[in-house]
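Take this structure, written in structure tokens, and hold onto it; I'll ask about it next.
Entry: chain A
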Amino acid sequence: MPGNGFEPVIVGFTCNWCSYRAADTAGMARIKYAPNVRLIRLMCSGRLDPQFVLKALAEGADAVFISGCHPGDCHYIEQNYKTMRRYELLKRTLAQLGIEDGRVKLVWASAAEGAILAEEINKMVAEVKALGPLNWKLEARS
Partner candidate 1 sequence: MTDTRYSYFPGCSLERNAEAYHKSSMAIAGPLGLEFVEIEDWNCCGATEYISLHMLASYAIIARNLAQAARHSPGNSQASAHDLVAPCSACYLNLSKCDKYMRTDADLAEKVNLALAAGGLSYKPGSVHVRHLLDVLVNDVGCSKMKAQVTRPLKGLRVAPYYGCLISRPGLRTDEHDPEYPTSLDDLLACLGAEVVDFPLKTHCCGGHMTQISEGTGFELIRRLVKGAADYHADVIVTVCPMCQLNLDAFQGAMNRYFKTAYHVPVLYFTQMMGLAFGRDAASLGIGAELVDARPALAKIGVEVPPPPEAEGAPKRKRDDKSLPMPKMPKHEAAATREAKP
Partner candidate 2 sequence: MKRLDEARVGVYVCHCGSNISATVDVENVAKWAGENLPNVICARDNKFMCSSLGQELIEKDIKEQGLTRVVVAACSPHLHEATFRGACQRAGLNPYLFDMVSIREQVSWVISDRAIATEKAKALISGGVRRVIHNEPLEPILVDINPNVLVVGGGIAGIQAALEIADSGSHVYLVEREPSLGGHMAQFDKTFPTLDCSACILTPKMYSAGNHKNITLLTYSEVEKVDGFIGNFTVKIRQRARKVKIELCTGCGACEEKCPKKVVDDVFEAGLGFRKAIYRPFPQAVPKYPVIDVENCTFFQRGTCKACEKFCPTGAIDFKQEDEIITVNVGNVILATGFDLFDSRRIPQYGYGRLANVFTSLEFERLSNAAGPTGGKVVLRDGVTVPQSVAIVHCAGSRDRNYNKYCSAICCMQSLKFAHLVKERTGARVYNFYIDIRTSAKAYDEFYQHIIEEGILFVRGKVAEVTDAARLSGEEGKLIVQVEDTLVGKQRRIPVDMVILSAGLEPRHDAKEVGKKFGISCSMDGWFIERHPKLDPVATMTDGIFIAGACQGPKDIPAAVSQGAAAAARVQGLISQRQISLEPVRASVDAEKCSGCRICNTMCPFNAIAFLADRQVTEINPALCQGCGTCVSACPAGAITGTHFSNEQIMAQIEGVLMLDLRQMAMA
């Protein structure tokens, strides 16, 4: 049941140039935000293979947070557009698997937007808390 001190575990994927630096910026500004997101650094959000999202959810994550450069600002010119397309298709697939909409989210954050990244993470954690644990792994095993 949601509530009762459930703390979601969320895997986050960030790109090296913008969103990971945004997390650094949030840290440098000492902004306190929800600790539930465990970030994994990729060179570009375009590296995000949908398999990673499925793996994370299958191995016990309650949600996945994806972040990259704003469209038009990608360090590799236009790869974040590909991320956007993959994300949309992925969401449809996930919906068919019964994964609620709020469990996988794509957010753009530039290197200077530490505060925005922190806020988005807080919002997502609150949303996932309300949804409750995914419990995929345990259910599959039991």
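Basis for inclusion: all candidates are chains of the complex that A comes from, given by their letters.
Basically, a residue touches a chain if its C-beta (ideal position, glycine included) is under 8 Å from a C-beta of that chain, and two chains touch if they have at least 3 such contacts; residues count from 1.
Bear in mind the structure is a predicted one, so any value in this text is a computation, not a measurement.
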Task: Candidate from 1 or 2 that touches chain A, complex-wide - done: 2
Task: Of chain A, residues touching candidate 2 in the complex - done: 9, 11, 17, 20-21, 23-24, 26-28, 30-33, 35, 38-44, 46-52, 55-56, 59-61, 69, 72-73, 75-79, 82, 86, 110-112, 118
